[in-house]
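Every protein chain but one is kept in place in this view of the complex.
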């Protein structure tokens, strides 16, 4: 169990020059529990100072932190990261699979934003405001490897658009019992596509009604996250509380950061709660990361807006440093039971903040 | 019944200086059946040449047509329009109510884009690719007035976002029987808000999850349009074929023209048709305006795109001069039966083109 | 002379519900020298709590500060502000003229962002990184009024686009002597137009090559700001060091915040300095607000970027909380001597920050 007097845990970042990696660096360069000591990137960057490796590619509104500028970038190989108590992975899905596996096999703890191990039956898929109890599969994950290991593991966080919705769904299920239908339409920001990512010719004065693979992620990840661990802590029950159908329409819109979603849901138990009851329940929702006093946890897991035209990406995405979810327009749905709007900061809670917060919880719970 | 040798019908435009009025003028300035002879606007514009009345407010990519520049704008009073066989109304909802009623009382035929009489039990609400048979309530409308009239009437067209969806719903019901659930999320263009309309501060790098009153319009207009006339042609049956629940989420996005919608539907009869059957049915759909050979009717009422990322507002809104509906991504929905994307050009078929096409059908059917 | 132990100066904000007023409130709600005690707005808002007065109009990414939410808005009349050691004015130019004059006549100190008194021969026009020495006309301003006053005055700050350029020009003149020609093209953000301000229909997928009155402001304000006070401190010399011709082209671009300018200059003395000498001079430039240790002064008055594609509005406008000027691409100009790009945060240094920083300097120099 950590305390404020504990020495900081040394951490590394894989994929450090990419979009997600840059966000990891901003969050970790002055973190109370973690000390950033190792940066990994492709062989093209290895051997360069970080400031040189990201020349022309650093696209953040904050400059490269002073204490990171001169760190020398390494290749994404185990040796350079053996000193790290945590390795954060912002790798693309191409390299993420073998690299993360190799790091785990070397007994390292990997907190990954990549999609590769999200649906793996041994790897927790954790949205830190929802299901940090899934960390408890870690002993089984370690034991199941061949050969077994005693310290390493892989923990993943969810797709950015899943994250923004599932926090609200969890709060609803906690208060009113299982949902049976969820229909989501997303309006997703361009930063979700990385850099250079979405061509300006595709998105200025336009929206694109397709984000390849995204709908499937929402439809499958949601069940794993909302579900529990089996009682032996060796498997995920994938929402055994009842069948839950999830349908997603995903769209790209010309917004820099912030994924908005319109959501309609129905509850297994009728009569469904009223909009007023839901507002109350969402405002009351708290999660383990908050109870444990984690550094990156938001004060409010869910902020419910009263104004009828909120949340909006530009105005609300940076509230609480993007660590919570914003909800508005809670009202009855003529087709399902209830409809509402949710917003998540896709580059914060939807990506790096989730990984960091998952690691903070792991630290508090003795998994580091 | 008109023929190509018939003299043109003289027509006027109310609200001629506004956004919708400007579109009417572009469509009517060189129309084979109509001759634009009278322009009405507020008292501030009355007495001015049109070119002067719209100075600083003409926001079209085409210049003011040569034969309209020097027309003198009138107040929106009956006397200046008595010569008109058709009066198109692009008035705002404020003045539209009393002005359109006065014009009808004076035995004039009004084709209105305003919302005021859309849900009136005597006034047809017509999407020209869907329910032009509703024109047949006109005799009853005339007879029901006090005193009755023998030539005038009010015909309305639908809200722009309703229009883009209901054409597809009609084609589905024609082929596969009644729908019972429709869940729509719109991504609507800024031109739908008129000029100056949406503040740039609200929409650059942003989306707004509220368009006041819009969701209710979609939820109610759809039933009237998809329904039929009673057999005595004195009332609308509002989708008597079965209960139909419609739910809409409406959003404003930074797109100039073109309302995109993601739509999930379920059919009353199971098993529901397959995506392939639906593609075929939508491509086969034809409407009365096409059969009658109306000038503004599109060749294809519905264009189904094969590319997985279409339709897109910027690329597809001007196809067929914006007179048809674009559909794509037809696939199974895990919550309802089928989901897809539709796109309508809100300033063309979603507004002026509908009114003009309704009048063309009325002409062909002897109602002018 | 203030010290960190001095009690805070009570301050008020006129035009508190508007765009500039909202920025004043964010800066003053937790200021080490100033305590925000009075808010003034139009009679429509007077008597309401601030949070209610700005309902639907608060367009900041930060919520209304807790300690301001419940302040009751007053009419812009003297009595409610008599307790204020400084009154900041974010009024529109319509009411600004008579209101600011009345406040000064009542012996109040007005720091105004409005244009009305900028070119007044008694009122300083101060860009806080340039010409805070112009405060020394205050005694003469007080004495020239009829009747004379002993405490009040009006101090103005410059137009937002002027501000971004004139800081650089001042640094150039300090290092290399008088300029004789300056040719500026601005690419100005939409927030400069206030709210609702620029219509989205005018600026999505577009630029507008006119900002009414803006070019004249740059062309005239620059001379007053770059010039000195006469030796008797009773007049401005308007760049008596030599004739200086300034020409501006002003454009509105679809950017939320941050005015970019491309600038070509020529020096009276030849040969002109090299780009390298200019980089060095700009980086070395310091101003009185920095020397006095003012709270809102940036660490770097001018940040010179080495990257060839910087500064950029989105990436650089919030550097140093928008209190400095960003410069890049310093190179030889084939027509004049030197050309470069500058960027100012128009809502920060270009507006509220200038007024606040001017007041901080006034405090340090004994004018409060």
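The letters A, B and C name the chains in turn, as written, and every chain counts its residues from 1.
We take it that a residue touches a chain if its C-beta (ideal position, glycine included) is under 8 Å from a C-beta of that chain, and two chains touch if they have at least 3 such contacts.
Just so we're clear, the structure is a prediction, and the values are computed from it rather than from any experiment.
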(message) Out of C:110, C:166, C:315 or C:347, which residue would touch the omitted chain in the full complex?
(response) C:315
(request) Quick one: say which of C:124, C:254 or C:273 touches the chain that got left out. (result) C:254
(request) From the listed residues C:6, C:30, C:43 or C:206, report the one that touches the chain absent from this view. (result) C:206
(message) On chain A, where is the contact patch with the chain that was removed from view?
(response) 59, 190-191, 193, 195-205, 254-256
(request) Could you list which residues of chain C touch the chain missing from the display? (result) 181-183, 185, 187, 202, 204-210, 219, 245-247, 249, 251, 253-256, 260, 262, 264, 308-315, 328-329, 333-336, 339, 341
(request) Determine and list the chain B residues touching the chain excluded from the picture. (result) 55-56, 59-61, 63, 204-205, 256, 307, 309, 314-316, 318-319
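Please note the rule applied: only the chains that are shown with their structure count from here on.
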(request) In steps of 5 degrees, what rotation angle do you get fitting chain A onto chain B on the CA atoms? (result) 180
(message) By Cα centroids, which chain is closest to the centre of the whole protein?
(response) A
(request) Please compute the C-alpha centroid of chain A, do the same for chain C, then give the distance between them in whole Å. (result) 41
(request) Can you check how far apart chain A and chain B are, centre to centre, with Cα atoms defining each centre and the answer in Å? (result) 43
(request) Can you check how far apart chain B and chain C are, centre to centre, with Cα atoms defining each centre and the answer in Å? (result) 49
(message) Please output the residue numbers of chain A that touch at least 2 other chains, ranges allowed.
(response) 204-205, 256, 314-315
